[in-house]
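Would you mind keeping the following structure in view while I ask a few things?
With one protein chain removed, the remaining protein chains of the complex are shown where they sit.
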Amino acid sequence: MKKNKNYLISEKFTKRHIFLTDFLSALANTKTGLFGAFVVLLMFFLAIFAPWIAPYDPTLIDVPNRLQPPNLSHWMGTDLAGRDVLSRLMWGARPSLQVGVLAVLIGMPGGIVIGLIAGFYRGSLLETILMRATEIIAAVPLLIVAVAIVGILGVNPIDLGFFTITNEIKIVFVLGILYIPGLARVVFAVASTEAVSDYIRARKTQGVRDFSLIFGDVLPNCLSVVTVWATLLTAGGVLAEAGLSFVGLGVQPPDASWGVMLSEARKFIFSGEWWLLFFPGLAISITVIGFNLFGDALRDILDPRHYTGPRID
Amino acid sequence: MSLINSINRRNFLITSGSLAGLSVLPWMSPNAAFGADQTLTLALPNNPANFDPAHQANHDTMACSQVVFENLLEVDTDGNIQPMLAKSWSVSEDGLTYIFDLRDDVYFHNGQKMTAEDVKYSYDTVRDKKYKLRRRSLWTPIKEVVIESPTKIRFDMEFPYNDLPKLMTKYMGVWPKGSREPGQPGDAAGENAIKKGPVGLGTGPGIFVKFVSNDYVEFKRNPNYWRKDLPKWNKLIFKVVPEDAVRVAYLLTNQAQVITAPPPREFVRLKDFKGISGASKPSYGFMMLTMNLAAAPMDDVNFRFAVSRAINREEIAQLFGGVFTPHAVFTFAGNAPGRPFNLKAERALDFNLDSAKEYLAKSKYPNGTDFELVIPAVPYIVNVSEAALLLQGQLAKIGIKVRIQTLQMRSYFKKAFGKDKTNNMHVFMNPPSTTYGLAGQFFSGRKIQLAKNFEKLYPETSKEFDEATRKAWASKTSAEAEVHVEKMQGLIARECTGIAIGNVSAANLWRSDVKGFDVNTCVTMRTRNLSLE
Partner (left out) sequence: MWLILRRASFSVFALFIISFLLFLLTNVVPGSPASAVLDVDASLEEILSWEREHNLHLPVTEQYWIWLCQTLSGDLGESFITDRDLATEIKDTLPITLEWVSLGFGLAIIVGIPLGVASALNPNSWIDHIARVVAMTGISVPDYWIALMLISFVSVGLGWFPPGGHTPLSAGIIPHIKSLVLPVITLSLHYTAVFSRYTRSSMLDVLSQDYIRTARAMGLGRIRIWIYALKNSLPPVINVGAMSFGFSFGHALFIEHVFGIAGLSLSLLNAINELDYPMIQLNVLIVTIIFILANLSADCLNFLINPRLRRQT
């Protein structure tokens, strides 16, 4: 959507220029994409407006009514301390989405910049250094390292005086850094192709500085892949946060998070309180499915090379 | 056209093959008795940190060290003192001399015969700072151990200490002479053998075989056990299963024949289930809040009273369905002889919301404040996390906000009993002694003193407390001791230096074809008499 000042490149630009209306209609054509978008919006809505729309206080303890199956006053039942499961579910969207989105936001600057610079200067020493460095980070299995680092740092908030590093912040940073290689590689692929394309060469001969070329022209063209990748990484982040909370390294009980709710439900898997296990797991699944479907739909729309049409046979 | 068919045929073959495979599965039922070769499996929630009888912190995992090590006397499952390696014993009028007549037919697992030398070595090494044993301070009242003959030994005490026989089972054992010295030949593999893998070093019914951390411990039958017809099992396995529900599942699928610390709801439901037996007994342990008396806000007496009076212990007891008896003083449930119960103290500390609000108003925090509470992540005897949640809700009613932090065992110990001394909520298990629970927390000579800073902050109360403790230890009858222990309870209640929530009961569930299992009022599972029919 950048305004082009130079008519020579405008044609190339508009070919990849997706107008919002085209985009929305393309999205509406895919049922799954629409469902995904709906889920994403719903989860963000819940996360943001939970304090206002949750029927009960998620920390309200009500022992006489504990472990009730879903009924009229508690649509998803109550948990071991009598807290309303539905309210906890709504509030639980917050840490999951926070971690998912923030981790991606933290990884994006690094990943994009590295990918752009490495792609633009492909073949140079700079590129080798940058890409090798990201390969080192990528050489470790993500979940294991995330678990290990968060575990080593401990689950206690680290007090730096003016600022407390809570557990969530630790997770967000660790995941964000671990996301950089993936983003960098994806951006690198696009940037390196763009860097040798005609219009960039033309602009270079016109004397435009590299910096504005990279961030002015190549970057917007990478945005589509970045968006797709970011959506998929958010899905991964939601899963990672839930998983870390489940093993006790993320959000700590008694705060609400879907992973924590699942871990609290473990005591009741044989005694018949199915709703404690079912709803949080369903929430995680639907959210992740939603993000994944949305990301897939985005990819289908934005990347003309990704062919999913009928077989030519 | 044919291609579509071929795909469908391929898929069809795959699906039908797997369906055929799946149909075989139900015939492979897992419920055949695991004890076919007289192997008994018991499930524990915690991982044994070591097997040293004088270095145990956890009363569930004591079941492991008690398979290997024994002592002069033991406490039976109802809390009564019985002879063990000593066939008879006596104590002098003034309580300062104990004489034990040892059995003549006891052999260690390495073949060595047990004599008074081994007993002396054991009691000398536990009191020696060099060996850094956790339970050392429980045995320092012994002034000297004197061998009178290979089967007769005398303990000279510094002061009367009637707890001595009651502590032997949980906090001590008899090991061979010289076995704690580094570089031992034979079965003992270095000075840590007793802690890591005491092969050949005990006199008990089971010989240590193997320990896979966080998985299981294995023992095999001692063929030369001095109790001639025991044990009846060939192999004994303790499986480590931290999750409550999975432990129950193990019982139901016969992966384990006996389990401990069953979740209360499952216990109530399953103890009358077909094929399963369950029982509980009141124990001497309690659930309590240990506070950091030197740090805000718990350094304020009125605040402490406010907290204690705001806790609705009856409501907490509802969580546990019969295996918990609420109390505001450190006492025990059941009809234990000489059960101390200072009613006045109880009334001063028990639930009374109005009084709690009054105390809060008098304190430094009339508008409420917050404090941190750490709880262990793995249940110990019972799971305190639900009780902690309730407590959080109850204190919130008067404006006190509790921040609960759940930590794994090691981090928990570090935070709760280390430098930070964060307020914590836990279960403190005791031997069948009426003084142990209180002395363990507040007596000035104790290493495992939980409420540190007590002497420093309340020196007069501490002195009176020590005096009352010594008098209780010198008492000749339980009725006499009762008087002194009630005084101790009253002293704690005076400044509310300890908050009790209630008594926990020991509860177990086991498969009905296991014979000889009796719930131990001291919680630790007794395996000696078990057999499968």
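Each chain gets a letter, A and B, in the order it is written, and its residues are counted from 1.
Here is the rule we go by: contacts are C-beta pairs under 8 Å (C-beta built on N, C-alpha and C of every residue); 3 or more make two chains touch, one makes a residue touch a chain.
Worth saying up front: this structure is predicted, and the values here are computed from it rather than measured.
Chemist: Just name the one of A:80, A:256 or A:284 that touches the chain not displayed here.
Modeler: A:284
Chemist: In the whole complex, not just what's shown, which of A:60, A:208 or A:269 touches the removed chain?
Modeler: A:269
Chemist: Just one of B:103, B:357 or B:414 touches the chain that is missing; which is it?
Modeler: With B:103, B:357 or B:414 as choices, the missing chain is touched by B:414.
Chemist: Among A:223, A:242 or A:256, single out the residue that touches the unshown chain.
Modeler: Counting the whole complex, the residue in contact with the absent chain is A:242.
Chemist: Tell me which stretches of subunit A touch the chain missing from the display.
Modeler: For subunit A, the residues touching the absent chain are 132, 135-136, 139-149, 151-154, 158, 235, 239, 242-243, 246-249, 262, 265-266, 269-270, 277, 281, 284-285, 288-289, 292-293, 306-313.
Chemist: Could you list which residues of subunit B touch the chain missing from the display?
Modeler: 3-4, 7, 10-11, 14, 25-26, 28-31, 47, 49, 132, 134, 192, 195-196, 212-215, 239, 241-243, 246, 249-250, 252-253, 255, 377, 408-411, 413-414, 417-419, 447
By definition in this document, only the chains that are shown with their structure count from here on.
Chemist: Rounded to the nearest whole Å, what is the centre-to-centre distance of subunit A and subunit B, using the mean of the C-alpha atoms as each centre?
Modeler: 46
Chemist: Mind pulling up the subunit B residues that touch subunit A in the complex?
Modeler: Subunit B residues touching subunit A: 243-246, 248-249, 252, 263, 265-266, 269, 315, 318-319, 377, 383, 385-386, 389-390, 392-393, 404-408, 411, 415.
Chemist: Which residues, counting only subunit A, touch subunit B once they are in their complex?
Modeler: Counting only subunit A, the residues touching subunit B are 60-61, 63, 80-81, 154-156, 248, 252-254, 266-271.
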